[in-house]
Each structure stands twice: as C-alpha cells, then as structure tokens.
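A single protein chain has been removed from this complex, and every other one stays in its place.
When the chains are written out, they are named A, B, C and D in that same order, and each has its own residue count from 1.
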Amino acid sequence: MIRTLKTLAMVAACVSFSGILALSIWTIAGQPAPVNLPQLLSENMARSGVEHPVTAVLLNFRSYDTLLEIGVLVIAGIAGISMAKTASLEDPELRTSDSLLYGLQRWFVPLMLMLAGYLLWAGAHRPGGAFQAGAVLAATGVLMRLGGVPMDFLRPGLLLRLGLVLGFTVFLLVAVASVIGGDAFLAYPPELTKPLILIIESVLTLSIAMVLLALFVSAPVNDAEDPEEGSS
Amino acid sequence: MTLWLMAGLLFTPLAWAVLTLLTDFAWGRVVTWGGIVVQVLVSLGLWLAVSRDGGFYYGLGGWEAPLGIELRVDGLAVTFVLLTAVVASACGFHAGVYIDPDKPWHRYFWPLFWFLWSGLNAVWLGGDLFNLYVGLELISLSAVGLVALGGKAAALRASLRYLLAALLGSLAYLLGVALIYGQFGTLSIAGVVFWLEDHPVPAGSGLALALMVTGLALKTALFPLHRWLPPAHGIAQSPVSALLSALVVKASFYIAARLWLELGEPLGNLAAAQLVGLLGSAAVVWGSWLALRQSALKQVVAYSSVAQIGYLFLLFPLTYSVSESVSQQAQQGITLQVISHALAKAAMFLAAGNLILSTGSNRVDALTGVSRFLPFSLFSFGLAGVSLMSLPPSGGFAAKWLLLQASLGSGQWWWVLVLLTGGLLSAAYVFRIYRASFLENSETDEFYHPSRSLEVIPMVLALMAIGLGMVSEEVLSVMALPFEEEGSP
Amino acid sequence: MIAFESVLVLLAVGLPLLYPILALRAGWARVLRYSMPVLPLPALVLALATEPGWQLELPWLLNGGLWAMDELRRLFLLLTAVLWAVAGIYAVGYLGAHYLQRFCVFWGLTLAGNIGLTVAVDAGSFYSFFALMTFAGYGLVVHEGTAEASHAGRVYLVMAVLGEMAILAGLLLASAAADSQMLSDLPPAIAESPRRDLMMALLVAGFGVKAGLPLLHFWLPLAHPVAPTPASAVLSGAMIKAGLLGWLVTLPFGDIALQGWGTLMLGAGAVGSIGAAVLGVCQQRPKAVLAYSSISQMGLMVLMVGAAMADSERAPVLFSVIALYALHHGLAKGSLFLSAGMSLPAGRIRRAAVWLLIALPGLSLAGLPFTSGALAKLAMKEGLAEDKLDFALGGYLSPLMTAGAVATLLLVLRYFWTLSGTLQTGRNPPMLAAGWLMAIGVSLMAFWWMPWEVEGLVKSPLWLPAPYQLWALIWPMLLAVALAGLTLWATRVVRHR
Amino acid sequence: MTAPLLYALAGAILCGIGLFGLLWLSHLLRKLVAFNIMGSGVFLVLVGLPQHQGGQDPVPQALVLTGIVVAIAATALAVVLIRRYYHLSGLTSLTGEPASREGAPE
Partner (left out) sequence: MTLNAWIPVFALMTSLVAALVIFLLPEKGYRLRTTVNLGAALVKLGLVVVMVWGVFRGVDYGLSFTMVPGVTFVLKADALSMMFAGLSAVLWLLTTIYAVGYLEDSPNRSRFFGFFSLCVASTMGIALAGNLFTFFLFYEMLTLSTYPLVVHRGTEKALRAGRTYLIYTLSGGAVLLLAIAWLHGVAGDLPFREGGHFIDADPEIHRSLILIFILLVAGLGVKAALFPLHGWLPQAMVAPAPVSALLHAVAVVKAGAFGIVRVVYDIYGVEASSALGVLEPLAWLAAFTILYASVRALSQVDLKRRLAFSTISQVSYIILGVSLFGPVAAAGGLVHLLHQGLMKITLFFCAGNYAETLGIHRIDEMDGVGRRMPGTSLAFTIGAFGMIGAPPLAGFITKWVLGSGALAAGMDWVIAVLVLSSLLNAAYFLPILHRLWFREPQASWPEERFWGRLETSAWLFWPPLLTAVMTVMVGVLASLPFSPLSWAELIVLREYSP
C-alpha cells in the first residue's frame, strides 16, 4: 500500500518534472536566441580546415572538449581493465560454438573494417568520424572475440595500454606541438589542419575501438568459483 | 609565458597520465613525483602571474567564445589551481608511500590520479558550460575509478552508488546547459552574463539554473542528496579519500557557485536561495550528528565532509539581494571555507590513513591508547580538526568569521546559529576521536609505525590549514584582483 | 637615635618572627628551647630604654607601614615583653619533648604578633600582627592534642575568625571614612561618620572577642585550662590585653561622648566582672577559675572603657588607669597561671614559702596593700570617682567596683582551694622555678617601679596608702574572706551531715 | 511546432521517464538503462531546442556527439562495475539485501 503510494508520488513527481521541463522548453522556443552561433560558425569554417561543421566543432573549435572526452573514455578503459581478470581471456566457455556466428564472422569482419574506414574518411565532409568508426571497429572486435579469435593484445599489458592511449597521446602531442609552434593550444597551423585532423581521427578511431573492446573483454564473466553466477 | 603556463596546467597532467599508464607502479611513482614538482611550479607560476597582472580570459585554440572554449583565468581560479596543486601533490606523495606497490591494480592509480588532476584544473579554469560538463565527467569517472580500485565488493558498491549519483547530477547539469544554450545560444557563462546585463530576463530561464544547481548539488553531496558520499569517501584508500573530499566535491560546488554568483541575481529568487541555505544548514547539523555516531574512523571524517559542505551552500542566501559588501564578505568566507576545508580534510584523511595503518583497524574504538604511539599523526588530525571546528587561527575560523559578519550584516541572523552550532558539533566528533585515542588501555601496546614521511605530509597540510587564517587577507586579496581586460562575450 | 630605635623595633619584631626557622632542623631543638626567653628581650629593651615618640616609617610594607611608640603602647609593650620573657623562661623548664618544635614555632609567631601589634600604628600592619597572634595562638591552645584541647581550639578559632572579620570590616569602614591607613586618624573619622554605630559595633565586637567581653568570652575558659601553662599565662596576661589595646587605639574616646555605647560597655563590664566571678567560683580546675578571673578582671577594665566612652573629658585620665590596670593584671595573672604548673617541694617550710609566693600575686590582684593591685584598684577608684564623671550611670560605678573587688578575691581564694587539691609534690625544673619566681618578682616589684604619678591620680610615694584608702581596700577583702569561710564552713556542715 | 521542437519535448518526456527509472528501480542494470534513457532525453533537448526554428546548428550536434561518448564511457564503466559487483557479492542492487525479487539476473 505504502509502496504503491510512494510509487504514485514518484510517478507524479517525474511527470511534473517532465511537464515543467516541457513547459520551459516551450517558453524558450518562443523567444529568439540572442547569439547566432551557426552564423558565426559558418563565417569561420574556412579557417577550420575541414569541410563539415560538426567535425570542425569537434576537432577544431571545441577540440579541448574532445580531448577531455577521449580522456573520459580512457579513464573508463583504465578503470575497466583495472578490474580485469587475466584468466578470462583464455576462458574457453567464452567462445561461442554457434555456426551462424562463425559463418557471419568471415563475411562481416572485412565488411565492417571497410565500413569503419569509410566512416573515418567521410567524417571530413559528412556526419560521421572517429567515434563512429571506432564503434564499428570495436563491434568487429567483439564479433571476433565471440568467434574465438584470440586477441592477445587485449591482455592487460603494455600493448593494451599503449593502444588505449594512442589516440589520446597523438591528440595531446598535436596540442602541445601547436604550442611549440608558437600558437595557442590546439590551434593547428592552417596549412596542416587537414592532415593533422586526419591523423588524429585515425588514431582516435583505433583507441576508441581499443577502449570499447577492452571494456567488453575485461568485464569479469563466468567465474566457476561462484555457484550463484553459474546457476543464473 | 602565459601560454606555457596554461599548457602546463591543462595538458601536462594528461601527459603524466599517459606516461604513468605505460609504466608500472614504481616507475609511475617516479614519474608522478617528478610531475608533481612540475605541476606545483606551473600552478605557482600562474598564480604569481595572475596576482601580478590580474586575471584574463583565454580562448583555447585561438577561438574566442562563443565559438571556441574560453577559459576564465582569474584570481579565484588560480587560487584553486594552486590549492589543487598543493593538496594533490600531498596526496600524491602520500599515496606513493601509502599504497601497496605489489597489488597489480595499483599501477592504475597514477593515471587516474593525473586524469583527476587535469579534470580539476579544467573545471577551475573553465568558462564554458559544456566544457565544464566534460571536465566534471572526467573528474567523476576518474574518482569512481579510484574508489573502485582494488575492487572489493564494498568498494564497488560504494563506487556504483557514487557513479550513479554523479551521472544523474551530470545529466541534470547538462539539461540545464541545454536549456541555457537553447535560450541564449551560447555556452559561455560570460556571454550569458554579458547579454543579461542590458536585456530583460527572458522567461523560463530559472529552470536552467535550478537544474544546473541541483545537479551540482547532488555531485557536491548537499543534504539530502548526500547519501552517496560517506560510503565512497569512507571506503576508498586514504589518499583517494583525501582527494575526493578535499577537491572533487569542491569542483562541482565551484561551478554551482560561479553560476549562482553570475546568474543568481537575475535568474534566481529569494525562496530558492533561502532553501539552499536551509539545506546547507541541515547538512551541517545532520552531517555532524551522523559523524558523531559513526563507528568507523573514516566514516566520521566522511560525514564531516557532508557537514562542512553544508557551510558552502550558505553562499546562496548570503549573496542574494544583499549589499555589495556583504556579498563580498560571504564570497570571501566561502572561498576560505573551501580552501581550508580542502587542506584540513586532506590532512585529516591522510592522518586517518596513518592511524588505520598503525592500528590495523578502521574502527574508532581501535584507537585506544594510540596517542602514546602516534602522537604526530594524531596531532595532525587534531590540527586539521581545529580548522574543521573553525577555531582560530585556522582558515576555517577566518571563513566562519566572514560568514558571521555577512549573516549579521545582511540581517539573516539565523545562519549565525547554524555556524555556531556546526562548530560545536564538529568539535564533538573530532574530540570523540581524540577521546578514544587518549583512553589508556594496557592491553593494546602493539602498533605499527608508519614511516615518517607519511606522518609529515598530513602535518604540513594541517599546518597550512591553520596558518591560512593568519594569511587569509593575502589569499583573498589575490582573488579580488581586477581583470586585465574584459573577455569578449 | 632614630636608627637605634628602628633597629631595635625591627629586631623586637623580627627576632621572634624568624625564630621558627630554627625548627627546620631537628638537631637545633635544644637551641630552640633555650632561646625562648631571649625572644622578647629586644622588645623589653625597647620598652624600657627608649623614650616614647619615635616613629619608624616602612613605606614598602603593605599599604605603607608606620610603627611608633607612645606612652600607652609603651606600657602595653612592657607588659608584653616582661610577661613573655618570664613565661619563656618558665617554658624552658616546663616543656617536654612532645612536639617541642611545633610549640616553639607557634610561640615565636604569637609573640611576634603580640609585640608587633603594640608598635604598629598603621591599620595594615596592626591588623596583620593581630591576626598573626590570633592564628598562631591557636597552635598554643591545641598543643596538648587532647580531645578537650581540640574542642577548645575549635571554639577559639571560630570566635577568633569571627572577631577577625569584624575587625577587618570595622577597620575597612573606618579607614575608608578617614581616607587614611593610620590608626590615629580613625577615631575622629569614626566619630564623625554617619556609619559610626556600625563601625563601633564591629570594632567593639571584634576586639571584644579577644578581650573576653561577655557573650564573646566562651573560648576563654575553654582555651586557658587546656593550653600549656606558659601559654595560658601569656594568653591571659598579654594577649587578652591586645583586645583592650585595640579598643583604645581605634575607638573614638576623646572626640565625642557616646552615652549609649558607654552605657552598653558599662553594662557589659558589670555583667562580666560579676557574672564571671559567679561562674568562676563554681569551677573545679584551677586554670578555669583563673580564666574566669581574667574575664572578671577584664570586666572591670571594660567598665573603665565604658566610662571613658561615655565621658570624653575623662578619657585621657582613664586611659592611663586602664593601662596601669592592664599592666598590673597581666603580670599578676601571669604569675598565678604559672603557679598552676608548679610542684610543691617536700619540706614544710619550703612548702609554706611556696604557698606564700603563690598567694602573693593573687592577693595583689585582690588589692592587697603594698602591692600593685592596691594601687591599681585605688587608681581605678579615683578614676571612676562619681563626682568627676559626667554621665548618668556614674553613681553605680562605686558599688560595682566594690563588688568587683569582692569577686576578685573570692575567685583567688577559690583558685587557691582548687590548686591545693591538684598540686603535686616534687621537684621543679630549675628554669621553671626561675621563670615562676621572676614572674612573681616582677609582679611584686611593679608596685615600686610603676609610674604612678600619671595624671596625678594617686599621690606619690605611695608605699603606704592613706588610712581611708587602706580601709577601702581591705573591707571588701575581709568580706570576701568571710564569705569564703562561710562557704567552707557550710560545706563542712553539709558534709558532716 | 517544428520537428526539432518535438524532439526537444520528447526529450523532456524521456528525461522524466529516465529520472523515474533512475530513482525508483533498484536493479542496477535497470538503473543504468534508465540513465541512458534520461541521457537520450537530455541529448534530444540539447540538439532539438536550439534548432527548433529549423536552422542547422552544428554546435549542439557536436556537443551531443561528445556527450554520447561520455555517456558510453560512463555506461561501460558502470557495466564493468556492476558485473564485478555482482560477481563478488551476488547482489544486483545497492539495498544490501541478497538479490531481491526483481533483481534476479536473467
């Protein structure tokens, strides 16, 4: 009874939260924004070095955000592998004996790799880019992992860690290099903007994929010592 | 020069993080200690630069706001940068000795530590709402990672609780940011303020502020949203607890305070200000009360954080629609409270860690007789306690004094009672620890002696917390410096 | 010669004050014992060899000290010094090893207080010495350590403290009124102050405790019997007079006639002199009898004080008489007390001689012609002569004095009677005997030496009183003897039955 | 009413739902899902509100991309923690009791 009442109260609270929020959104929508950022953006696109505005925002105008964002991802990866159980990599039970998966894997893996490459390349002029590519790459890795491909580099060792931070490191180096070059941080030299961004995007893709994959792999699973886990 | 300093603040910590990730614990320690020296020097350099020339806005990548991310480098920010350098380096040195290098997962301590530091710097200097969000997340996740390090069930439980609270807080904040951006079309705080200066307040903007402040309050563990804090701070390794209590919660509060000071007057209202103040008061009383009733040493300290954080939120009522001088006093008081609490709480946690190391137990009862063996750490603990109790000449006292003045000056005398009661209650729980340690018991005569370097660090911090009161005028004067040039909004 | 007197007075006070230092080492006990008689000697020299009128300023002392000497003080100092000296000699022989050091310490301190208060002229040091004497006196009273002594001591202390407080309050009020710390400034100020009666009451009561004023006397009959004999002697002979001196130097006598206070004091004196006698004859123990005798005698002196208060004109004359009487009584009473500690020799003749010596001071007290007592009594009679006094109760004084004289002798006789029951046969230690003999000697000698001419009260030389005076002295004595004989006879008869 | 505004309003509703889930559900995975729902709501508001008049604004789009990465990182971390927590304690919620009714993992 009390629980029901509490639920109802909670529901009411959340509904009213939504309501107020919506009302507020509605009110705000009725007024014009004082600053026209898109216009400002388009005026500066030329200086950004990339064609697509989103990529420009991500990797140039607000590249510090992106740097930190990758940092967040790396943190998650680190925290994940700090929990890792080395043994789970060799765990045979992880391998799926599903033939469908095995069959798909042979077709899908090259396809997905290609897709990742495309996404990365397309990021310069269309929505897409490092993150998307990295996600696809990670998915490929998951597929391979499930299919039993031994990926030794995922063992928590120097290689994994190197992979984790590669993109981040390159990003960082570029930032610092720009300082050494005499500019402000993350201010790419105009003539190098495009290749730099491409390099960054590529290593980022790799790192993002590594992080995601590492997180997938390091989640501790199937410990035979734990009967409860086994029974569920 | 400034460029190098900024780079040193924002990027070198990340570089240290990368380096330490690639090495093992022992080498990580070497790197870290070297890095700490660099960071302290850089922070000090920026602080000196600002205290000499005044603050400035700094557009990252050469992009000014609103297009790019603009950093706000003012006296307050650099003071906190310096504070972070001090506290974090103390924790870093302490951790290097305190943490067991043989546990394989401890190698991840250093990268997380450095990410945390860089996140803090980002927050102190941030002038962009979304960038602050990312900075907060950086801090939150690395903090969660640090708490969970080692991965015992209880630690995981605490860190999960912490993570969920932090995420919810971040989302609420982000929602507020979304509304602000929707309304004003800019993410720069300075830009919003600039626009509000000569325009009427648009309808519907109060919610954004409310959401942001609520989210940040949750991340700061304001009563009644504090339940996640004590387990997380209590269970982490002592240097981690110190970092969390001293700096991490301050980061979210710092943003909330900045928002309130810039936007509170136009967007807030009196009832909200009083409500926040009331919640802060409740935190002071309730947190202290709970601290008094904990049986685990670090839980006491953790609940004490809840209480001390409560004071910070008195900023809201004390700066809302009051005279300039009162607001000034309140701001100064809160700033001092942040600094002194950071120093004192770090000292306290580190000292508590030493005590636990030597008694082998986290229980308050286990301290019986320890005063005979570990007077130095105990003394550090006590000195830190002096600041928490806001007794003179500590920084806590100077803060309390200013807050008292502000309360009396604004006619809001009810906060006076909170301030005084809080001081007494904190005395109660600090002395409870002391009482236990002074109890003579011939049975327990065996204590492990931690190394001298472990004992010195909390003492230094505690002495700084105490000494802060004596030099608070100087500290505060740096924050009051005028801007070199007005930033372009 | 200022320097000489200054040194002397400092020596007189300082010697007994520092004397307790000897107690620090157990090995010095012998020195301690034998130097007891020496202690009052500087004071004695001071009293005898210096002319009154010198002053010694001690600006560093308390609130600014001033010690000086006048005729009145000189007499009191003389009494004090002599009595303490002979009692000291006596004590050398009297004291056993039991807590000797403790006794000597308190002896020295009490003596220092007693001497000091007689020379002190400023309120601070006067009160200091007074208190020193009072508190150190406690040590003498309870010295024997018996339950009885403790009880007596407690009563003594309670009353003494109450008295001290009354004095303190009185002095404070008075000196505030006078805006001066000098005792000599107090009486006029009291006389003029609106709070005169309060101050008077405090001072009369405060000093009255020491002087054994009726109702404030309870400690006396308790303390005197239990104290060691030499201590009783000085208690009763010298210290009790300190109260009297206190009155004389603080109360306004010459300035204003205070009929009311005079009457009160007269009443108190009368009650004291007669009432104490009535109670005294009922006592069993010789020293208790003597204690009541002291109260009775003090009653007579109170009578004179009262008269002096009531009649300001007459006060200077009466002062001298009071001083003389005090001197006489002190010496005689001291001798009598010392007798109580004697042992009788074996031989019949020697025993008779001893008895004679014991009896002489007693009879002197009662006014036996050719003794100081006779002169004192006569002087008193002259001083209080009806026709010269100018106040209402003057007429009652003469009968009162007569009754007092009777009472005195009755008490003395009672003392002899009780003493004869308690005196042991044995040998006296030589020092004890010497002290006793000297006491009696001084007491008897005083008659020949005393400055009787003062104020022309009594004609000099007076070795033979005029016949009418002789009769006036003798008939109360005869009456008393008759009464005593009657009582004796009556008890015999009763016992026969 | 433009489409982006509708997105924003839908975002508001998602926020409410997510909030409810986050606060009310005790199973940790459900909480996590609720967090993601709420996150999506927030992103919708973020991206929808500024563009409600139909104009393209790449900034919120970029922000949302960043936000998503952050959310994914957080989610991934949370999943790792939850799994390990479950592994060590057998619990699926933070309430401290052994696995509750709705908390049994499927």
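Criterion: a contact is a pair of C-beta atoms (placed from the backbone, for glycine too) under 8 Å apart; a residue touches a chain by one contact, two chains touch by 3 or more.
These figures come from a predicted structure and were not determined experimentally.
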| item | value |
| --- | --- |
| Among shown chains, those touching the left-out chain | B, C |
| Residue touching the undisplayed chain, where the options are B:Leu46, B:Val73, B:Ala347 or B:Leu391 | B:Leu391 |
| Of B:Ala172, B:Ala384, B:Ile457 or B:Leu476, the residue in touch with the unshown chain | B:Leu476 |
| Options B:Gln329, B:Ser358 or B:Gln412, residue touching the unrepresented chain | B:Gln329 |
| Candidate in contact with the missing chain, chosen from C:Trp28, C:Phe135, C:Phe218 or C:Tyr396 | C:Phe135 |
| Contact set of chain B toward the excluded chain (per top definition) | 329, 332, 336, 369, 371-372, 375-376, 379, 382, 386, 389, 391-393, 397-398, 400-402, 404-405, 408-409, 416, 420-421, 423-424, 427, 431, 434-435, 438-440, 469-473, 476 |
| Residues in chain C touching the chain absent from view | 59-65, 102, 124-125, 127-128, 131-132, 135, 139, 142, 145, 150, 153-154, 157, 161-162, 164-166, 168-169, 172-173, 175-177, 195 |
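The working rule: only the chains that are shown with their structure count from here on.
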| item | value |
| --- | --- |
| Whole-Å gap between the CA centroids of chain A and chain D | 16 |
| Mean-CA-position distance for chain D and chain B (Å) | 27 |
| Chain A: positions in contact with at least two other chains | 21, 25, 28-29, 33, 37, 41, 62, 65, 69, 72, 75-76, 79, 83 |
| Chain-to-chain touches, reported pairwise for every pair that qualifies | A-B, A-D, B-D |
| For the chain B and chain D complex, residues of the former touching the latter | 130, 133-134, 137, 140-141, 144-145, 148, 151-153, 156-157, 159-161, 163-164, 167-168, 171, 174-175, 177-179, 181-182, 185, 187 |
| Touching residues (chain side chain D, partner chain A) in the complex | 5, 8-9, 11-13, 15-17, 19-20, 23-24, 45, 49-50, 52, 55-59, 61-63, 65-66, 68-70, 72-74, 76-77, 79-81, 83-84, 86-87, 90, 104-106 |
| Complex contact set, residues of chain B against chain A | 3-4, 6-7, 10-11, 14-15, 17-18, 21-22, 59-63, 66-69, 105, 108, 111-112, 115, 118-119, 122, 130-131, 134-135, 137-138, 141-142, 144-145, 148-149, 151, 175, 179, 182-186, 191, 195, 199, 202-205, 207-208 |
